[in-house]
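Removed: one protein chain of the complex. Kept in place: all other protein chains.
By written order: A and B. Residues from 1 in each chain.
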Amino acid sequence: MNIWQRMSSIDRHYVYLLVAATVIFPLIVPAHFPIGISPEARQLYEAVDSLPEGSVVLLTFDMYANNLAETEPIARAALYHLFRKNLKVVTVTTIPFGGPSIAERITRELAAKYHKTYGVDYVNLGYKPNYVSVLKGMGSSIESIYPTDNSSTPLAQLPLMQTVKNYADMKFIYVVADNGIVDYWISIVQAQYGIRVGCGVTSVMAPKLYAYVGSGQMTGLLGGMKGAAEYELLVGKEGLAVTGMGIQSLVHLLIIALIFIGNLGFFMEKRRAARAKS
Amino acid sequence: MKRTVPLILAFISGIVMVIAFFCREGSLAENLSQEFLIWSSIIGGFSLLLGCASIVRVQWKHVSQQKSGWGFSVVTLAAVLISGLPGVFAVSWSPLFGRGTGSIYDWIFVYISTPMSGTMFGILAFYIASAAYRAFRARSAEATLLLITASLVMLWRIPMGEAFLGTISSHLVDFVNTYIMLGINLAVQRGIIIGAALGAASMSLRILLGIERTYMGRG
Partner (left out) sequence: MSGMELFQIWIMAFFTLAIFSFLYKDNPIYRFAEHLYAGVSVGYYIGLYWDTVIVQQLWVPLTQSKVPEYWLAVPGIMGVLMFSRLSSKYSWMARIGLAFIMGNTAGVFLLSQLHGNVIGQMQGTMSPQMANGSPNAALTAIVVLGVIATLIYFYFSKEHTGALGVTAKVGIWFIMISFGAHFGYTVMGRISLLIGRVYFLYTDWIGSFSQIF
């Protein structure tokens, strides 16, 4: 095997070791680079920041536990922003596996930290099956879809829910998601009810949603850990996302280098074989 | 009858939703549509419980027939009981029951399920690095374009890369965001969204009119 063939056929376990080392090294020797704020992140931040105190915001926890590394920093930064602005928060989730538990854990933790009262400042509605029913049904009556909250407390016993009957009583929908539900928040909810929708999503989802940002159907977009880091900087609460960007930088450079090395080996071997043939 | 009744039901439940879209709030159609949405939610829950029953049935079959690896099926069945039953029991019996924070149900989700979920997706990073190295070859002009754009976006998304692109040109970061993401990428995604939406709408019409019946299965 010549050098070019070796270059393009390194054993995958060595690649895994390289990736592991590249992730671990910045944890031991942290490096910080200034993080630029994208116009879409700033648009979302300003939309929430301009809401009058006491406005009701629907915050969705449409995420599985798989993608918490990307979505949890977004949800935390969003909730911190909403609580800091003294906005009222109603949370829902359309994800059965983990959504309700994640929403409870994060909201209760942050509410205790910022002295928010359950039922007055925030309510966790939890999960109900069939997202079409939930998204469409809440447009007419939240109570018909959610007769109780996630802890089985009737909505009639929650002061906040006496003033929030449907989307018309809300000022903004902040979607934190890791799947295609965002399409339905836009096509079913935003299109019919006209309420503004902003999103924080995983990196895999983000490229598609630029189409909604461009058409004005979506007010702001956070994409993945970079988006979470931008929002953390905007709200002034640095967390895992900002820390993670240093590690992310190094691994991206490694992958670009691996792609380059693989292609270099491929083309040089192809050239050598063509010369040998001629 | 076995196929006709469901088709009529599908038509009725769908056409009510279509009519209600054009009716004002509080009208008969709108109230009926709201009730149908609640019914859908209830039936949807049962369909997902059916999925759970199906998995338990398959695992039980493995154990009863002592198929290869049946010991692991015992682990699955035990996990179903240990994580599911505490969630079903009333919280009034004990604070360990129910779905609230501090319950067995919640503890298992947070400390056993969540790390495994995260790790299963975390190992994809290794696979994507390996795949990018082994398979991502610039064999054609189109593939080269894809590769260059991917590299540019990967650089653009990291602070180090933003700084590097900034040294080449102060407008490069802005260029990537404006002309690549909000320009070319937006256009393509918009085309895909429009195409997919037209497909979904036509499929919905086929289901309403009873032309599309594959969801009913055979028989």
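As a working rule, a contact is a pair of C-beta atoms (placed from the backbone, for glycine too) under 8 Å apart; a residue touches a chain by one contact, two chains touch by 3 or more.
If you're wondering where the values come from, they're calculated on a predicted model, not measured in any experiment.
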{"item": "Of A:L160, A:A206, A:L222 or A:V235, the one touching the omitted chain in the full complex", "value": "A:A206"}
{"item": "Contacts of chain A with the absent chain, listed as residue ranges", "value": "13, 16, 19-20, 23-24, 27, 39, 66-70, 96-98, 100, 126-130, 132-133, 136, 147-148, 152, 183-184, 186-188, 190-192, 202-204, 206-207, 211, 214-217, 223-226, 240, 243-244, 247-248, 251-252, 255"}
{"item": "Interface with the unshown chain - residue positions in chain B", "value": "2-3, 5-7, 9-18, 21, 35-57, 59, 69, 72-73, 75-88, 98-99, 105, 108-109, 111-128, 132, 142-143, 145-154, 156-157, 174, 178-198, 200-201, 203-205, 207-208, 215-217, 219"}
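Basically, only the chains that are shown with their structure count from here on.
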{"item": "Chain A and chain B: spacing of chain centres that average the CA atoms, whole Å", "value": "15"}
{"item": "Complex contacts: residues of chain A adjacent to chain B", "value": "8-10, 12, 15-16, 18-20, 23, 32-36, 38-39, 64-69, 96, 98, 100-101, 104-105, 108, 128-130, 132-134, 136-137, 140-141, 144-145, 150-151, 183, 187, 192, 203, 207-211, 213-215, 224, 226, 245-246, 248-256, 258-259, 261-263, 266-267"}
{"item": "Residue ranges of chain B touching chain A (in the complex, touch as defined)", "value": "17, 21, 25, 30, 34, 37-38, 40-45, 47-48, 99-101, 106, 109-110, 113-114, 117-118, 120-122, 125-126, 128-130, 132-134, 136-138, 147, 150-151, 154-155, 157-163, 173, 177, 181-182, 185-186, 189-190, 192-193, 197"}
